[in-house]
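Other chains dropped; remaining ones untouched in position.
We call the chains A, B and C, going by the order they appear; numbering starts again at 1 in every chain.
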Amino acid sequence: MTLQQILESVKAGSMAVADAERILKQESYDDMEYAKLDISRKERTGFAEVIYCSGKSDEHLLKIFERLYREDGEVFGTRASREQYELIRKQFPQTQYDPVSRIIKIEKQDKKRSGKVAVCCAGTADIPVAEEAAQTAEYFGTNVERIYDVGVCGVHRLFSKLDLIQSANCIVAVAGMEGALASVIGGLVSRPIIAVPTSVGYGASFHGLSALLTMINSCANGIAVVNIDNGYGAGYMATQINRIATDQ
Amino acid sequence: MTLQQILESVKAGSMAVADAERILKQESYDDMEYAKLDISRKERTGFAEVIYCSGKSDEHLLKIFERLYREDGEVFGTRASREQYELIRKQFPQTQYDPVSRIIKIEKQDKKRSGKVAVCCAGTADIPVAEEAAQTAEYFGTNVERIYDVGVCGVHRLFSKLDLIQSANCIVAVAGMEGALASVIGGLVSRPIIAVPTSVGYGASFHGLSALLTMINSCANGIAVVNIDNGYGAGYMATQINRIATDQ
Amino acid sequence: MTLQQILESVKAGSMAVADAERILKQESYDDMEYAKLDISRKERTGFAEVIYCSGKSDEHLLKIFERLYREDGEVFGTRASREQYELIRKQFPQTQYDPVSRIIKIEKQDKKRSGKVAVCCAGTADIPVAEEAAQTAEYFGTNVERIYDVGVCGVHRLFSKLDLIQSANCIVAVAGMEGALASVIGGLVSRPIIAVPTSVGYGASFHGLSALLTMINSCANGIAVVNIDNGYGAGYMATQINRIATDQ
């Protein structure tokens, strides 16, 4: 409903003033005292709210999990510890947990996936972040091609998978240390690349800053960067682009 | 032609060894001694090579300009000074120059634009970067909606344009100083956002670092970031996404 | 008018739907194509919009100046160059310019000032920033006590002015180099301090970063910090606090 429609309804008497007030005040969230769950987010952005589990108290985590499950019949959480999984499993035995990506979820069984996103990573140590991206995209309905351990110090490994990469609607490039993977892919594809620097490395990698700067300064085009280790954000944006490609 | 097809042709004698060698060595660039123009880039990525004019010597700039014009019948250059424009205009009188975006170009006249990208910026000082993004996208065939001076310190200006923003296939959000524009838009749209930090600001803005960090750390999703002041890169990636939306 | 009142008026037919739509869409700014002047800002925040002159084109500066003068009968601009002053003076001969603070303004003559704010600075090189703070506060109706060159390396100079400082409703402490002035004042007064780091210094002062860190880490309480060289921001906030003290 547009603003004009609401006002016409009020004028016509078909909508009460109080109802119009509530709609216009955008009170479309669930006030849980300590949190304000953004339950209208799916309507606005096409993505339901998820849970960033790290640092949440047991009590808060459980209540938010319950509330989101009640709303959507499925829940998706990132950065979950095994302890948090044990906690939630007691109440929701159907919960799944992947210790590599640290994703915890209850997922509806009849979901379909469409399109394709390629998730590449430079080394085996980058796999946890790559998996967070891949599983996020899958949860939100995207087919994912995983192409791991194709870092530029053995660039023939990347070239042998080039067909797979070029056939995706969007590429997620995950790399730590010097983070050069995104630049090399960038010159070889026509689709956009979401680059994810990781905190993999030591010394002057400064916990991912080096890879972040490499990716931001890429001489190749069609590359944009998300936060260090932010696999979720990359999977989310790759899904947005894939949805455009699949007319969603 | 796939590798297998090339090899079969060689075997069958329908392709000379020297020709196959040249193709497989990927010598698909124009070696100009000081530069190696990547004239196969359009084929690989869908975008012709452009010129980053800043810092190029007059002689090199002119030769590269000529070479690209000969290749494509049009040329696009960024970060051009007025002096460089005067230089090129002598030889190519049809050249256009925009002192705000500092873009120099010869553009074919029969080009069509499709789809839509929204380019938003926070303050008037961000307009040069926003225009670089907008004109890049237009050059590569994208319709652009400009929504300028909608920074978050007067957030009602942004809300009054929300319909326009939500109808785009991709949003470019340009901001300096604290760079909060991308986060606010991020929670309100379903399409991906390319965030461009600018060097606008003073003091602790550290020439765009503050805005870059803000955008990289955004609590909203669907946001990825390009380099400080990199309007070109944002316009390029927005075009990639718009092309997906328009089935190109 | 509250939202409820607007809706009741629409329902009662005393307000047209189009009028209500305009009000609720908050289109309370002046769309000048390149800029969206926030002419409702005074109503929302108590302060009219001002002009940050640095980097504005002559044409834009002049048009914004005119528009704000038409709105309020007075205009206030910061970081103005002498060239910008000469430009504006041609059209508005009553314009005043102060080369130290680089403030340009047309000010109504019958304005009153109330309350008191103390503006302190550590060295003579900090005076331009201190004056920007002082004149901002004065423009917005605050009496200002200037206490300059009272840096901590000759702390007796500060102590001899302590009575003046303690009698203000708010203190602005301006300092570059090591920026210790705010901490020393902080332990001696009961009123809040707005600390302004300046870019005065050399070497490891890193253009004000050192002073900024000193002030942010102060062991004294009642101190909050604005951007490096941001005299305007300090004068603005000091005025907010002074207005509270004088019941505005």
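Going forward, a residue touches a chain if its C-beta (ideal position, glycine included) is under 8 Å from a C-beta of that chain, and two chains touch if they have at least 3 such contacts.
Quick caveat, the model's predicted, so the values are computed rather than measured.
Here 3 identical chains are displayed in place, and the whole complex they belong to in this file is assembled from 8 copies in total.
Assume only the chains that are shown with their structure count from here on.
Taken as a contact graph, with one node per protein chain and an edge wherever two chains touch, the assembly is complete, since every chain touches every other chain. For the pair subunit A and subunit B, the CA-based superposition corresponds to a rotation of 180 degrees in steps of 5. Although subunit B and subunit C carry the same sequence, what matters here is overlap: shared residue numbers make up under half of all numbers found at their interface. Averaging Cα coordinates per chain places subunit A and subunit B 25 Å apart. Put simply, the C-alpha centre of subunit B and that of subunit C have 38 angstrom between them.
Residues of subunit A touching subunit B in their complex: 38, 41, 44-47, 169, 187-192, 194-195, 212, 216-217, 221-227, 232-234, 236-237, 240-241, 244-245. Note for the complex: subunit A touches subunit C at residues 3-4, 7-8, 10-11, 13, 17, 20-21, 24-25. Across the complex, subunit B meets subunit C through its residues 124-125, 127, 148-150, 153-154, 156-157, 159-160, 200, 202-205.
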